[in-house]
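Apart from one protein chain that is not included, each protein chain of the complex appears where it belongs.
Every chain is named by a letter (A and B) in the order it is written, and numbering of its residues begins at 1.
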Amino acid sequence: MGQTVIEKIIAHNIGADSVKPGDIVTAQVDRVMLDDIMIPFIVDKFKEMGFPKVWDPDKVVLIYDHLVPASQQDDTRHFKIGDAFVEQYGIKHIHRSDGICHQLMTEAGYVKPGDVVFGTDSHTTTYGCVGAFSTGIGYTEMAAILGTGTLWVKVPETIRIQIDGRLPEGVMSKDIILRLIGDLGADGATYRALEFCGSTVEEMSVSSRMTMANMAIEAGAKCAVFTPDEKTAAYCGIALDAFQRQLVGDADAVYLKTMTYRAEDFEPVMACPSQVDKIRNVSELEGTVIDQVFIGSCTNGRLEDLQAAARVLDGKQVAPFVKLIVTPASRKVYEEADRLGVLRTLAEAGAIITHPGCGLCCGRTGGILSDGERVVATNNRNFLGRMGTSKVEIYLASPATAAACAVAGKIVRS
Amino acid sequence: MGMTIAEKIIARAAGVDTVKAGDIHTVNLDRMMSNDGTTHLTVDMYHNKLNHPHIADTKKMVFIVDHNVPADNPKTAASQKKMRDFAREHNIDFWEGKGVCHQIMMEHYVCPGELIFGADSHTCTYGALGAFGTGVGCTDLLYGMVTGTSWVLVPETIKCNLTGRLPEGVYPRDLMLTIIGTIGANGANYQVMEFCGEGAKTLSVNDRMVLCNLSVEVGAKTAIFEADEIALEYLKARGREPKAVFRSDADASYVKEYTFDLSEIQPVAAKPDFVDAVVPAKEVCGVHIDEAFLGSCNNGRIDELRVGAAIVKGRKVSDHVRFLVVPASQEVYLQALEEGLIATFMESGAIVMNPNCSVCWGSCQGVIGENEVLISTGTRNFKGRAGHPSSKVYLGSAATVAASAVKGEICTADML
Partner (left out) sequence: MEQFTGRVWVLGDDIDTDIIIPTEYLAMKTIDDMKQYGFSPLRPELAAQIREGDIIVAGKNFGCGSSREQAPEVIKALGIRCILAKSFARIFFRNSINNGLLLIEQPDLYDDMKEGDTITVTVNQDVDYQGKTYPIASLPENLVEIINAGGLVRAMRRRNGLDQD
């Protein structure tokens, strides 16, 4: 019988011919990502568990991003603990101020198609953009992986999402995933895998796919995956091997369901406060006055996102009394945006450009808001209190829409 | 008897022919600046303490959000919202995230001969353009806002005669720290420092800002340079006209005179926790650091970014050092982008932040933790200034800070 992409990855990982949803298997972990918020807890649990060494220091990547730059006195304690852990156990990969963990994991080549990867952050689903099985876990499980190199996994059922055709002007992959979350509901894919296919996603850049895989968790999904192709190979700097080339859902694979969309039917949307699945067309929200715009995060802080914003902002000015905060996803994104004049365009339009990191998305600094204020943001969550008090209203949108809103000072279509 | 520049500015603002040190005069203020450190308090008083709240002249007011920007917690966000709403309601010039207040004031507002109050101690920076700028509390600012006037006690003036020219690799910041070390942290209390002499002619407006900005660290009410052709050129390039160009009379009276030979100045550092604990930089070399900061209203302009970038070019920031580079304004940032300096800093591994007060202000970003050590181009190294009470701050020039970031310990640029 046929297999879905995720089933193929898991079966390959455990050396089986096939697996089926519901099977509980022990996966051999190809790579793990540890972030700065969780590192003290991971180290505590790891030591408490009594492991003498880390199973494979080359497979461990530690990334400081939530707390860069430190905004509170105790923040740097996390760096000290992380540095000491790296030193003591010979961890091979550490990034101290290079950008957001999920961006770096794919951009710096730590994740390859077909890999099984876990990270201590829920948006670890992102690496499905290159055809990996990746998902977020807690710090206790991470500590156990560091010692054993394994983790139990229940094989998820797969929801297939087929999108064909050409997206209309001004519609980005963010609009697709938001619409999908709206259709699925915030728990509509809980414990399940999303598998994207169709001509629209085949045409997409790896960056656009990242946006969609990144937000799969907002529908509760365990993971999301795209079939690796030539774009993936180029992005990862590899040639696809035989296993990676056949990571496509079989015609006779069993899917929980298939959702089919025509690209031409999508339009710019927003997730309204304070639920990720409260999706409205931007046209229905036009005129809503805003106080701030945030362009950044592991969802939408990449070069193509900044370029989309720059196209809208070129020669224009951010509306009076409105703040536009731009936080590139990584050092490399920042440098490329600088080289291509994108930062210049954004800064001339009045954007506040910060160093790469999680920034406002993680709600610790980078543009916190106050009671009654409204923000349009390109990140992944609009939960109550995520960017300040519970009386802040967060609207999630694509970078193109966000930039247009910054110029208008209210919600508008790009 | 003759008058100093400061006395002439006060006389003009008071509408009298002469003033002398010790006089108290009611003056018309040319401009008032308030930032997010205290504006919310001023706004509260405006609403709650006044019987007939009004603003004498909204054109004289400038509000600037620069300390915690973008906002780092709900409290600072609420303060800034109060400020933003007030500015919008009263049609007050409002800047947010475009740079440190004093840099914005210099780029867009300050004119020679003006008397300017700012609700920030480093308002003394404006003397670089021959203006009398001084820091006040928010009550004084509120009074000024409502009446357009205030009172001043005419300060005595100290003459700082500068001779010679700074050697290669020595910067105005080294000069000013040396002066502070010589005069002492309260050596100019309530007095004006007037910089003059042939050495002053060798200094750009940027350089002069470095000197004036730190004058408050010796307790000065302000510091001032004569608005010479260098100052007027700066002003002209920005499309502004001087209000009045004053120079001190030959027979003006000074309470004290110092002479500093610029050619003898060497790289120096101020040790924790006092700005006047100044020693030759060589004496603190080897001190392990956790963070380095290049920025602030004192030292975050294009000149300093050029110095820092030249040092880190082709090198990497030490693994265990967080090197924060924070342009003083959006204008500086754009210039630095244009010149490739930002690219150089990013390539070296530095953390390049949006223009703001950053860790000089010790909250919001780049905060240092328990027992950590920072070397900084900021204005102050007081106990706990940059974060945890047990942390330490050394002050040095942009060159020393950049070199230290690369080496991982304090060192001067020639030691790399």
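Criterion: a contact is a pair of C-beta atoms (placed from the backbone, for glycine too) under 8 Å apart; a residue touches a chain by one contact, two chains touch by 3 or more.
Please read all numbers here as calculations on a predicted model, not as lab measurements.
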item: Which displayed chains the hidden chain touches across the whole complex; value: A
item: Of A:362, A:376 or A:404, the one touching the omitted chain in the full complex; value: A:362
item: Options A:4, A:106 or A:120, residue touching the unrepresented chain; value: A:120
item: Identified contact with the non-displayed chain, of A:84, A:239, A:289 or A:384; value: A:384
item: Touching residues on chain A - with respect to the absent chain; value: 24, 37-38, 40-41, 45, 48-51, 66-67, 72, 74-75, 77-78, 119-122, 124, 135-141, 143-144, 147-148, 152, 186-187, 190-191, 220, 222, 275, 362-364, 381, 383-386, 389-390
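We take it that only the chains that are shown with their structure count from here on.
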item: Interface residues, chain B side, partner chain A - complex; value: 69-74, 76-78, 80-81, 84, 87-88, 94, 96-98, 290, 319-320, 322, 324, 330, 333-334, 337-338, 342-343, 346-347, 349, 351-354, 359, 363-370, 372, 387-388
item: Chain B-facing residues of chain A, complex; value: 68-77, 79-80, 83, 96-97, 291, 320-321, 323, 325, 331, 334-335, 338-339, 343-344, 347-348, 350, 352-355, 360, 364-373, 388-389
